[in-house]
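Shown below is the structure under consideration.
A single protein chain has been removed from this complex, and every other one stays in its place.
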Amino acid sequence: MSDTQKKFLPYILLGLLGIFGPILFPNYTLSIAYLWMMILMASTWDLLGGQMGYNSLGNITFFGVGMYVSAIVQISFFYEGGVGEYTSAMGSIKPVFTDYEYFAGLFWGVIAAGIASLVLCLIFSSFMFGLRGPYFAIGSLGLAIAAAELTITIDYVGGASGIQMPLFPGEIEFRSTFFYIICFVFTIVAHFLLRWIYSTQFGLAINAIRDDEDKAEAMGIPTLTYKRIGWCIAAVFMGMIGAVAGNMAGFIDKEVAYPIPTFGIFMVAMALLGGKGTLWGPVIGAILFHVVKEATWTYLLNLQWVALGLILIVNIVYFQQGIMGWLQTKFPEMFGITVDSSSRDNVKGG
Amino acid sequence: MLDNLQLLFVWAPIINVQVILEGIFVGAVFALSAYGLALVWGVMNIKNLAQGDFVIMGGYMAFSLHSMHVPLPLILVLVVPTMFIFGWIIYVVMIRRIIDQDMFVSLLATFGLSLLMQQVMNIFYGPEVQTIDMELPVYDAFDGFVTIPASKIISLVMAGIMAFAVIVFMKKSRLGQSIRATAQDPRAARVLGINTDRVYAFTFAFNAALCGAAGVLVSIIWVIQPFYGITYSVRSFAIVTAAGLGNMPGVIAAGFGIGLFEKYVGVIIGTAYEVAAPVSILLMVLIWRQIQMKRNRQVVK
Partner (left out) sequence: MKHITIKTMVAGAAVAASLAFAGSALAKVEGDTIILGSSISLTGKYATNGLHTQRGYDYAVKIINAAGGVKVGGKSYKLAVKYYDDESTPARGAQLAERLIQQDGVEYMLGPYSSGMTKAIAPVSEKFGVPMVEAEGASRSLFTQGYKYLFAVLSTSEQYLATAIDFAAAKAGNASDVRVAMAFEGDPFSMDVRAGVVDKINEYGMKVVIDDQLPADLSDMSTTLTKVKALKPDILVVSGHSKGAATAARQIDEMKINVDMIALTHCEAAKVQEKFPNASTGFLCPTQWVESLSKSDALFGSAAEWNAGFKADYPSYTSVPYQSAQASAAVLVFAKAFEAANSFDKDKVRDAIAAVEMETFYGDIKFSSAGNNIAKPMFMRQIGADGSYALVESADQMAFPRKVSY
């Protein structure tokens, strides 16, 4: 196999999975859709975390905000009473949307979710990026918790009762496939966007920020701007996929929108498992994590979390560079890294 | 909100006493679970996300002992050393290997530990909410307007004693000094003959013991459930971040401060904001620090 062919093989395999997965295994459509969502979350997290060195525990904030914003748009666009009336009726109003209205609402909802996340990210950037390391992590976690707690005090979006999303018009197989395609497309777009970014000067610059921010600043890199760009890219994707996730769930409340102790941390764990700071690390990590989670869920019932906890510990304690890192150390030639065998330094696993 | 303000300051100012007391009691228990985190973070640079789960574990131990009719003082005497040993074991099995690593690794590893502990407790004790009623007296004052249960007084006293003991220990004892030395410069400490590994193990185990004590208090004052650990973890982080590392008196003050803030926000603005309150303090402190450091063109590290 030639070099170029080697490079394309993972894409081909994943592409096959993506396109044929739901056809061959229609019962797993939603499950694979969530897989793409995980890959998206882990990859965008890694832009800020692995590549830039700002480990955020609060990217899930944008997920939740996007979800709620989309719900507002979807309902208020075509239901005259608006969201306030819908939520205060506590379920006794059931708006009927035509097919066009539903899909138009969804479209604009996703766009609005992306914009809202972008705005929110710009606001957060103004006061979050003076924090480093653990403070940034905990500060972002604080943002997520604050967002979750404050959202349920807003009666306009249903307060603590949540919002029932508009019903999907069409058969359930179509529904699963439809959302599947959206998740798949978003993930592909994100992946290639990230791939391109990492190959530009910007990619080098953000790695410089990670390695030594003060020096990077001294060299003239506009660190704050780049940090903003990085976080906002992640935010926009999280917001949009949040909007989609809300529709997939059908009912939104605090737990669905802000799953902080689960997905919020999972995206970090997945990136770490696969090897942070690499393009494929989060992808691999997400696939493995998702597969293990689904397997333990099916077969272990309520022991699944025990298994997950153990896996996380084992991975992090004994296997830190993640899979990509380990492989880069073991087989550096595969990655085009030449090792000077006379001074055998360990290749850093990202 | 206006009504609540009027209630506090015009109609029934006496309830301020109760609110302040509640804030102090809450703060004391949180401060207790935060000391250990401050130690572990300051000395070993480990951010222990399983802190709250250690607390809950202590609570469950107390619950089990109580159902075997063990009296309270004996419960404490049993739980604290057991948690100490547990902490030591966790150190040896897990923490030792991640000491020198990226700080994020510690967050994630302890998150895995947190998951594990929650689930094991869930399997053993079931997911029901548990609480211990020690049937201790309740004192009241001001014609019943202010009530102080003995259990909360005990917890305050205990938190105070432990804080004092920890501070004295760190300042005066040999081991305490070793810990501080290791925190300042591990290599130098090693050169000077301090067994840093021992020091780390002790610190982590000590943290577990402190959390265990806090857990005993939690089970007699509030309720415990396998999944409540995250609340205590987040509050501990908020307190330690607000106080700054290595600042033990600061941790105590921050604990009380956050407790009071939480209760006042609950009365004035609404109970729905009581969980957002400590989190918002955390954010405000971080922002404030940033502003301060920006003046020196520095960042919050």
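To keep things simple, chains are lettered A and B as they appear, and every chain counts its residues starting from 1.
Everything below uses one rule, namely that a residue touches a chain if its C-beta (ideal position, glycine included) is under 8 Å from a C-beta of that chain, and two chains touch if they have at least 3 such contacts.
No experiment lies behind these values; they were computed from the predicted model shown.
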Per the touch definition above, residue among A:V65, A:I229 or A:A245 touching the missing chain: A:A245
Among B:T82, B:Q101 or B:T131, the residue in touch with the chain that has been omitted: B:T131
Of B:T82, B:T231 or B:N247, the one touching the omitted chain in the full complex: B:T231
Hidden partner chain, touching residue among A:N55, A:S125 or A:Q164: A:Q164
Touch with the omitted chain, as defined above, among B:A12, B:L74, B:V93 or B:A188: B:A12
Interface residues of chain A (partner: the chain not displayed): 1, 6, 9-10, 13-14, 16-17, 21, 25-28, 30-32, 34-35, 90-94, 149, 152-153, 159-162, 164, 167, 171-172, 175-176, 245, 248-251, 253-256, 259, 262, 280, 283-284, 287-288, 291, 294-295, 297-298, 301-302, 304-305, 323-324, 327, 331, 333-334
Interface with the unshown chain - residue positions in chain B: 4, 7, 11-12, 14-15, 18-19, 22, 26, 119, 122, 126-129, 131, 133, 138, 140, 144-145, 147, 149, 151-152, 222-223, 225, 227-228, 230-231, 263, 266-267, 270-272, 274-275
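In the analysis below, only the chains that are shown with their structure count from here on.
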Inter-centroid spacing, chain B versus chain A (mean Cα positions, whole Å): 32
For the chain A and chain B complex, residues of the former touching the latter: 49, 55, 57, 127, 130-135, 137-139, 141-143, 145-146, 149-150, 152-153, 160, 261, 265, 268-269, 272, 302-303, 305-306, 308-313, 315-318, 320
Residues of chain B touching chain A in the complex: 41, 47, 94, 97-98, 101-105, 107-109, 111-120, 122-123, 230, 234, 237-238, 241, 270, 272-273, 275-276, 279-280, 282-283, 286-287, 290, 293-294, 299-301
